[in-house]
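Of the protein chains in this complex, all but one are displayed in their positions.
Coming up: chain A.
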Amino acid sequence: MTAPAAPLALLAELTHRCPLRCPYCSNPTALTRPGEELDTATWARVFREAAELGCLQVHLSGGEPTARRDIADLVRAAGGAGLYTNLITSGVLTGEAKLAALAEAGLDHVQLSVQDAEPGSADRIGGYRGGHARKLEFARHVQDAGLPLTLNAVVHRQNLDRLPAMIDLALALGAARMEVAHVQYYGWALANRDALLPTRAQLEAATATVEAARRDLKGRLVIDYVVPDYYAKRPKPCMGGWGRQFLAVSPAGRVLPCHAAESLPGFAFPNVRETSLRAAWEESEAFNRFRGTGWMPELCRGCERAEQDWGGCRCQAFALTGDAANTDPACALSPHHAVLSLAVGAAAEAGEGFTYREPQRDVHRVPG
């Protein structure tokens, strides 16, 4: 068997520690404790192995990556390995001096998340008072340091109506790029789905806003936008296909085809403490299980889109059907597709309260 094509990017989840408590956090609901985190030297080895394997970019993420005291050393190690370094941050832990140290260490790009354009709402969603103001201050430091900035706006029912203001904020903060990211409903977000799912009217207004802004701001702001699964007819090509372009390493060293895959049952994910990144990518059962099209159910295998959307998202298939090997129910051809419209209906009747992300709170909840 020939080796699979090399991955393009590594997501390094340096820690699950984070001062924010966003109810749609993409981390697993069972968070890794600080004592289990990989040390500096191990991460440096992971970065070298990723570059040798063919990765071109590393996304330094978490949790909040700057909660690690060695973050500047990690940036330097990743850049030294030849990787393009992107810091994915909430911005609230990084003052001017720490940012200067990161720039000095060779950081290539900063991606800053915001919870809303309206400070009171932003602080409520992030579960962190004063957070929004600190983010704005951080963005000014990024601009002063001459680092390129992407603003990441995670959108849902409780902030989507202020999307135009969030686009204005991106411009005011000097961002050249913006991601308008609809919440993906796994882990914490699935537990909060009723409070977060947008209405169809909101979604249509948001899509029109993005299209108009792209036209008006051509050459000033690039906007990446993905329509949420719950209103889609076909699934997204999750991660560009399992084990095709992308790998993630968890704070405790587990090598994953996507950062959410850790919560899938019945997997023995390889760990960088015991194996090389290359062996994990090329030989592990976990990466090979859903690689390509051979694993697919009949429905996907005969589909002309099999190699476009790769059967969609394995985590969503598990979360909503109980079997990770099923067709993603976001596909209208899936026999389980109705669970998405049922969820939309349930959310329309629900309130706005959140179950916040907490280290000790593990919300095992699979909506029926």
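A few points about this structure:
Just so it is clear, a contact is a pair of C-beta atoms (placed from the backbone, for glycine too) under 8 Å apart; a residue touches a chain by one contact, two chains touch by 3 or more; residues count from 1.
Convention: contacts and distances are computed from a predicted model.
Of the candidates "Iron-sulfur cluster assembly scaffold protein IscU", "cytochrome-c oxidase", "Pyrroloquinoline quinone biosynthesis peptide chaperone PqqD" or "Sugar ABC transporter permease", the chain left out of this view carries the UniProt protein name "Pyrroloquinoline quinone biosynthesis peptide chaperone PqqD".
From the set A:Leu136, A:Ala176 or A:Ala252, the residue in touch with the chain omitted from the display is A:Ala176, counting the whole complex.
Considering the whole complex, the residue from A:Ser113, A:Thr150, A:Asn192 or A:Gln316 that touches the absent chain is A:Thr150.
Checked against the full complex, the candidates A:His16, A:His109 or A:Arg357 give a single residue touching the omitted chain, namely A:His109.
Summary of contacts with the chain left out: across A:Ala30, A:Leu56, A:Leu171 or A:Ala252, the touching residue is A:Leu56.
In the full complex, the hidden chain is touched by chain A at residues 6, 8, 52-54, 56-57, 82, 84, 86, 108-109, 111, 146-148, 150, 176-177, 179, 219, 222, 224.
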